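A protein chain is absent from this complex, but the other protein chains hold their places.
And now, chain A:
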Amino acid sequence: MIFLKSSISTRWFWAPSAAPSSAAVSLPDSCEEELLIRPLHSGDIYASFQFRTLWDTDFLHQGKKVSHYRLFPKSLGQVLSKFSVRELHISFTQGYWRTMQWGQPIVPSPPGAELWVWFHNTVADVDGNWKELTNVLSGIFCASLNFIDSTNTVQPSASFKPLGLGNATDHRFLRYATLPREIVCTENLTPWKKLLPCGSKAGLAVLMKSEKLFHSSFHSQAVHIRPVCKDWQCSSTAWELRQTLNVVFDLYTSGQGKKEWSLFKMFSRTLTEACPLASSSKVYVDVTDNPEGELFDLSPATSVLNTAVVLGDRRTYSVYDLTQKETFGQLRSLNLVLRWKGESDMLRPLLHAERYVAGFGLQTGEIHTLIYNNHPYRAFPVLLLDSVPWYLRLYIHTLTVTSKTRENKPSYIHYQPSKDRLRPHLLEMLVQLPPHSVTEVTVQFERALLKWTEYTPDPNHGFYVGSSVISALVPSVVAMDTNNTQERPLFSSFFPTKEESSYFVRVYTEPLLVNLPTPDFSMPYNVICLTCTVVAVGYGSFYNLLTRTFQVEEPSQPLAKRLANVIRRIRGVPLL
């Protein structure tokens, strides 16, 4: 088997495509696009799009305003400079990523909407900026981000470190919020596509037809903006805008149960050209488990293979370069076809987690979080972040962390209690996971009674609690590539790697759906009527008592005597 580097490794990735004429000036911005297709062991298929725009400019420069845009979208650039944003990560996800079936995702994201932003440390009023920023982003992405307020915003102290340049450690400038209930649909995809330089007119983006993308088990789209190094010396910075879209197509609903996939079947389109603005445009197919072609057939076949270290694993990819004419063959169109032949087992992911609510009744309950370390012999620490709304009152003294039936004392706990109607609970812990173990974190809570205007329109559906976030440096089997500026596939360079022996993973648990005691909503009127009646009755008798005149009455005959007299009258006997 031959492993070939698909492209010349000495060309740095920010270099613009070689201009055809020497007169062309070197442009300060460039973009790349790529699609990764990974056949999953369940028979499902995972498609991950990444689009990256790099711009050699400085939004945070004082005085000089950046106002002339080429590839970078103007709307986002204006947001960055107006609100002094240092780093912005926003994701919209429909469905839950099933780590045990599908392995680790390339870009993790929780169900619903997630937004986390690092502000520049010159910002005086971070909360004001955050509020305005969420409103503006809500307009840009047609999403309900305007519902982000102080009751669902937290400032994690350790879990969300900047992914770009700069060692910001002061978490006063960080804001994190999730909206687990947010429903993602076409109206969110359209503005997202509009941010791409080629729109959905050319390149990989032509595959994004919403009726197919949303007919899937999992759909996640995200925008990540961060400053990155411009060159390997890191003498100056560039801004990176990374747009990712991840889809898992279901074997049974989209594939009609047949184990055969093709681009046309997945997206109802085929590829015909690269985006002319992109300096690189590639399709990668993960063929690691298929070295001899025993698992599936891939056509058209390509001899170009690439290896990359992704999530602690060395993987092999077939590469289709869309900027080359040969890729499209005689039909002038590329339709990748995957035919399954056999079955195989997947390595269990080293880290995964799940969460549920236990307990009965509507007064108290217990949140259980289970974190699995499937590494056979290595223990490693994880950071667990829980942000729980104020109406679930956590009893922090009941917090227990157990692994292998023994208590496992967290080495770091950051807990910020909630304030009613003001801020949520924030719980962050550093827990050491013993090898091959399940660690259970439990905490009890009490359900608060809400004011009647605070209930959602369908309160009996329940209230969502956002996913827990588990961030960990997982020991790697193979040496990780720490040179972040070297050219490699986009999907392998999302999380910066600092050391060779471990890789960074973020795992999101399921969001919780908790029932709160729900009143009958005609109650206020009933209560008003009832109390008014009680008051009126009390008042009436009091009034009577005060204003009536009391007279001494002649004592009347006792009842027995009167009855006797009635009988006597009937009998004609003289009365008593």
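Heads up, the rule we're going with is that a residue touches a chain if its C-beta (ideal position, glycine included) is under 8 Å from a C-beta of that chain, and two chains touch if they have at least 3 such contacts; residues count from 1.
As a working rule, contacts and distances are computed from a predicted model.
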Out of "4-hydroxy-3-methoxy-5-polyprenylbenzoate decarboxylase", "Proteasome subunit beta", "GPI transamidase component PIG-S" or "DNA repair protein RAD51 homolog 4", the chain not pictured bears the UniProt name "GPI transamidase component PIG-S"
Touching residue (missing chain; options A:Ile183, A:Leu449 or A:Val535)
A:Val535
Where A:His68, A:His397, A:Lys451 or A:Arg571 are the choices, the one touching the absent chain is A:His68
I'm checking contacts with the chain that's been left out. Which of A:Ile45, A:Ile140 or A:Val154 qualifies?
A:Ile140
In the full complex, chain A touches the hidden chain through residues 19-21, 23-25, 65, 67-71, 73-76, 78-79, 81-82, 136, 139-140, 194, 197-199, 201-202, 273, 276-277, 525, 528-529, 532-533, 535-537, 539-540, 543-544, 546-551
